[in-house]
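With one protein chain withheld, the remaining protein chains of the complex are depicted in position.
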Amino acid sequence: MFLNTREGLALALPAAIFALLLFLVPVGILLSEAFQTDTGWSLRGYVDFFSKPLNQTVFFRTLKLGVLVAGTAAVIGYAAAFCIVNLNPSARGRVFGLVVLPLMISPVARTYAWIVILGRTGIVNDTITGLGLSETPIRLLFTETAVFLGLLQLFMPLMIISLVSAMENIPRDVIPAARVLGANWLQVFFKVILPLTKEGLVVGGTLVFTGALTAYITPAILGGSKVLMLETLLYQRVNVANDFVSASVIAMILIVMSFSANLLLKHIATARK
Amino acid sequence: MKSTLSIAVIACAVAGTAMAEDKTLTISVYSFAQDAYKEALYDPFEELCGCDLVIETGNSVERMAKIEANADDPVIDMAVISSHDALSLSRKDLIAPLDLSQLSNHAKLYPAAQDPIGGNMAVGYTFYASSIVYRTDLVEIGSWADLLGEKVAGRVSLPNITGTQGPLTLMMLAKASGNDTGDYSSVISDIGKHADDIVTFYSRSSELAQLMNQEEVIAAPVGRFAWSRFKSSPLPFAWAEPAEGQAGGMNVMIMTKGNGNEELAYQFMNYWLSTEVQTRVAEALIDSPANTEVVVSQEVADNLTYGAELINSLNILDPAEIIDNREAWVEQWNTEVIK
Partner (left out) sequence: MKNLSTWIILGLTLTFLIGPFIIIILAGASAGESLAFPPDGLSLKWYLKVFTIESFRDSFMLSMFLAIFGTLAALLLGIPAAYALNRYNLPGDETIRTIVAAPIIVPGIIVGLALLRYLVVPLDFTVTMALFMAHTALVLPYAVRVVSSSLNNLRADMEEAAVLLGCTRFQAFVKVVLPNIRGGVLAAFILGFVTSFNQVPVSLFLSGPGVKTLPIDMLAYMEITYDPSVAALSALLAFMSLAIVFVAERLLGFSRYV
């Protein structure tokens, strides 16, 4: 540890000042906009926003889809991460590479594919009607299901990556030992794996939840105006109605939601001993 | 690779500043058919004026928002938008009245296009009919009321209320239900009752074309300007001639206030309204002419909104009515239709 504080600050401050002036200040002003009215500071922007049924629906839908996407990603992520960790090293590297791959691809491309996949004549509907699960094709596009699938595909890699690196830190013999001592797989998961990987879950959960809240393209293309989410609503309020108060309110909601998700997950992780 | 790239980027930046010193006209237009416009309008004009055109594209709502955001120092010199959007900009004092002495081709326009929003704040450059595109092999459309009927339930799309086509659809649905009060709240409630039967409320005709081509949607109201997307499809699409008639609208040219580039903008507007350009644009099947002197073949005419008889038969919604009521419509729409 070096002691010359002035030198250290000279190195660290340019980055901090840049982020503060060109980033946090404009964002801060934007957030404060909803509190300003002609008569001074007030919460009216928030009251007005939440008094509209559409805005309430969009808020709860965003929350619901965020939780569902993060939850599903965690369930699948645990299964996939567990499999990946138990592969032999060369296969593990290759499979891990395939998991990371979608992150390198533009979200425009990834979302675009779903229009074709989920269409009436797309693969999913062909399979459903082919298997006789339904006589007529099911309407999937512009439903919450479509947005859910799109978001899950977009963000699941983040969960798997977080869980894989967490699981790599589990000592090799712990799970076989627990099995030998008579624990079933459910007990192994809740008593051994979960406690040892909770940090990975917190990181992955926050990344996926926040990602799902703030994605724009997926709800815009797969949800359209029938399945608005906060991010598409924000864009619409600004571009259709020049309504910066609603934009500011939504911005605050999004930030608060991401922060609370992170805090909540951390809390759960530390509470469960 | 990286160094050549950065050189290229710097070269671009330099070229960009050099260009800005020459004569430049920045225009804001709808995003469709840009290649065809380039050939029929932009390239010949650039040659004529010895200037560069900078073209901003997008849907009218987004482009309007930008004109408003840059009101103090306009980036856009002239724009083409819908007549009601022009009226809205005019009420916000963002556009300048046109000096008709600068537009020698003005007198050649259909009367309805000459001063569509009053005060010479805009001139129309194209008309479009609006009707229903449908799959002839799957359904028969004879009335606007069919859009909410049993036979297209689950496979119909309507335009979003926030776009230009939305209010036109409201007007025609009202007409179909015998409602001539000009109050569309019962129509919106009706759409709300059928919301589950409607695949989506589309905002771009390109999106609608994709949905209809992948058989998601089999009927939807759309502007004639988008008809070529459907005509070229291998699927059997037809343009309905509903009992209530077709709706119609007009797109107009406007001049942003205080842009300092008026001379060039007038030159461009006048060129666009000329018989020569209006004919070329019509023959390329992009926009239907507003210039009465344009003569096209029957085949071309079939693709357009062409001729005095058709134009006079269109049901046109008063721009003021749209502007005055839109907020209430959107409010009701948000509560009853997409809640």
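Note that the chains are named A and B in the order they appear, and that numbering of residues resets to 1 at the start of each chain.
We take it that a residue touches a chain if its C-beta (ideal position, glycine included) is under 8 Å from a C-beta of that chain, and two chains touch if they have at least 3 such contacts.
Note that the structure is a prediction, hence the values are computed from the model and not measured.
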{"item": "Residue in contact with the excluded chain [from B:54, B:96 or B:195]", "value": "B:54"}
{"item": "Of A:34, A:54, A:70 or A:99, the one touching the omitted chain in the full complex", "value": "A:99"}
{"item": "Residue among A:47, A:79, A:177 or A:263 that touches the chain left out of view", "value": "A:79"}
{"item": "Where the unshown chain meets subunit B, residue by residue", "value": "2, 5-6, 8-9, 12, 26, 28, 31-34, 54-59, 66, 69-70, 75-76, 204, 206-207, 209-210, 213-214, 229, 232-233"}
{"item": "Where the unshown chain meets subunit A, residue by residue", "value": "1-5, 7-9, 11-16, 18-20, 22-27, 29-30, 76, 79-80, 83-84, 86-87, 93, 95-110, 112-117, 122-123, 152-153, 156-157, 160-161, 210, 213-217, 231, 234-235, 238, 244, 247, 251, 254-255, 258-259"}
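Assume only the chains that are shown with their structure count from here on.
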{"item": "Length of the line joining the C-alpha centres of subunit A and subunit B, rounded to whole Å", "value": "37"}
{"item": "Complex contacts: residues of subunit B adjacent to subunit A", "value": "61-62, 65, 68, 154, 160, 162, 195, 198-203, 207, 210-211, 214-216, 330, 334-335, 338-339"}
{"item": "For the subunit A and subunit B complex, residues of the former touching the latter", "value": "52-54, 57, 115-116, 119-122, 139, 141-142, 224-226, 228, 236, 238-242"}
